[in-house]
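Yeah, one chain of the complex is gone here, protein chain that is, but the others are all in their spots.
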Amino acid sequence: MTEPGRLTRDDVAHVASLARLHLSDEELDLFTGQLAEVLDHASDVASLDLAGVAPTAHAMAVVNVLRPDEVRPGVDREEVLTQAPSVEDHRFRVPRILGEAP
Amino acid sequence: MKPGWEMVVGLEVHCELKTDTKLFCGCPNMFGDEPNTNVCPVCLGLPGSLPVLNQKAVEMAMAIGTALNCEIRPSTFHRKNYFYPDQAKDYQISQYDEPINANGHLDLPDGSRVGIERAHMEEDTGKTTHAGTSGRIHGADYSLVDYNRSGVPLVEIVSAPGMRSSAQARAYATELRAVLVASGASDGKMEEGSMRVDANVSVRRSAGDPFGTRCEIKNLNSVRSLGRSIDYEADRQIALLESGEAVVQQTRHWDEDAGRTVALRSKEEAYDYRYFLEPDLVPLVPDAEWVEAVAATLGMMPATRRARLIDLLIDGGGASEAQVDQVATVVDLGLDDLVVAAVAAGVGSGLALARTANEAATDADAARRLDPGSYVALLTMEGAGTLTATQAKAVLADLLADGGGDPVTMAKARGFEAMSEDSLASTVAEVVVTHPDEWERYCEGGEKGDKLAGFFTGLVMKATRGQANGKAVAVELERLRGS
Partner (left out) sequence: MVRAGEWSAVDVLEQHLAAIEAGDEAIHAFNLVTADEARAQARAVDRKVADGGDPGLLAGVPVALKDNLCTRGVPTTCSSRILEGWKPPYDATVVTRLAEAGALLVGKTNMDEFAMGSSTETSAFGPTRNPHDTGRVPGGSSGGSAAAVAAGFAPLALGSDTGGSIRQPAALCGVVGMKPTYGTVSRYGLVAFASSLDQIGPFATSVADAALLFDVIGGHDPLDSTSLNRPTPRVLSVIDDGVDGLTVGVLTEFLDGAAPDVADRVHQAAEALAAAGARVEEVSVPEVTLGLSAYYLIAPGEASSNLARYDGVRYGLRIDAEDTVAMNTATRSAGFGDEVKRRIMLGTYVLSAGYVDAYYNQALRVRTKIIDGFAAAYRHCDVLLGPTAPTTAFALGAKTGDPLTMYLSDVCTIPSNLAGHPAISIPFGAGDDGLPVGVQLLGPALSEGTVLKVAAAVEAAAPPLAPPAPARAPAEGVAT
């Protein structure tokens, strides 16, 4: 399989933005170097031919874990809201939301 | 729709399931409660919380899949990652490449079939209210989030891009809604948000061409808005293309008051949700027994109910186009069981259908609550000639208003006694005697003669102030003519 190219500064800037992280220029440089090194090390995995091997997402093969449709006690609203950064009208207050949900 | 163009429409419908609790936790699935009172660590996305799947939600999803003729498959859950304040974990647990239901279809009353690609399970988000002048996002100073709705179970039904007109899209939405309600999974209230419809619309010059660029329309609160917005959007795209511009792929918002779609922030690229298998959940592998058990408890679908009535009409001699419409109305209002009961008791199918579609339908709520026995008794009286049509309609109005009763008693109360055979015969005889010329012509027969039956019937009706039964009069005239 084709291996991805080496991690670039632009790649890191892009994922930082996706992850809602702001990096200074120095941080961007530092992290790019460090992450590229880790990915280089991981390229031994990327380059393997494992076409016939099924991925294992769960180590223990369990299926059909379900619960009955019965109401269970939740949490005390006040206990939760007192831990919230900003509350108004028993709701969580956030600054202006610029766009619709994707 | 401009000639020389074809529209292509696909619908995505999000349906809230009528479970008692949320999809992944035991919080009540309840609309309208005080904000943030139906929450727990799981649906608030608190650190350390974990999801556990609601069995009833799975069964309702399977019921929907069965009703939509889907394959019910082993399925898995994935995380759809994106940041948004109403998304408690900043990812949504949904189904991605292995949905529970796939490859189904929905047959519409007009006979067309729309493919259904998938109907998968996912969790709902919380609700944001925006503080500002319009209550809308744009221009708001800040927003408030209520997580009562966070984690409510949804089934997302994605149709194939198989509709070619707004009428067909409306028919699909209407029929789908009826199916969702009939399956027991939903209450289908578009206006309340328990059924949300988004439309994907594109245009092309002819059926052989590849699909054009599509736009997604959101914020549709009724089937009517759905139709209007699709027509508007198709016209908008055609105008763009005809003037040499391209259609930009984007999400658009339907503005009901202005009657147009408006672009939201245009997304140049598709959002990367970084889907991966949800490690906190395990796969769902329903065995054949479970699938069959769910299918066995599924109620009758609207299409089956319509077919049932059409069959009764055909047995009774045939179904006219008007009657097909009546059948649709009756089924849509949930009154078809009344028709079936009446026909089973010997009432003519045409009469049973007409009375139900035209009169009972005027107060469908009351009609649904009526004791079928009273309804059948009334129609039987009308069918036997004991009551005229006018009289029967009056008694039915009384039945509906009172929420039930005994039709015989009610007819008497109104003074609708059937005329005795003797008094009918004597009234007919009198009318005949006082109109000898017409009687002679009637006895001669032929087309002209037969027509006079109506003349005599009219005179009898006038003389008896509408109490006579028209059919009984006709029978008596014939008898006199023959003797």
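Which chain is which? They are A and B, in the order written, and residues in each are numbered from 1.
In this section, a residue touches a chain if its C-beta (ideal position, glycine included) is under 8 Å from a C-beta of that chain, and two chains touch if they have at least 3 such contacts.
Being a predicted model, the structure only gives us computed values, none of them experimental.
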Note that chain B touches the chain not displayed via residues 41, 44-53, 79, 81, 83, 85, 88-91, 143, 145, 272, 274-276, 279-282
Even though one chain is not shown, chain A touches it at residues 1-4, 7, 11-12, 15-16, 18-23, 31, 34-35, 37-39, 41-46, 48, 50, 53-60, 62, 65, 67, 75-76, 79-80, 83-86, 92, 94-98
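Here is the rule we use: only the chains that are shown with their structure count from here on.
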Chain A to chain B, mean C-alpha position gap in Å, rounds to 41
Residue positions on chain A within touch of chain B in the complex are 18, 20, 57-58, 62-75, 77, 80-81, 88-102
Residue set of chain B touching chain A in the complex reads 19-21, 25-28, 34-41, 44, 52-58, 82-87, 125, 128-130, 137, 140-147, 218, 251, 253, 264-265, 267, 271-274, 277, 279, 281-286
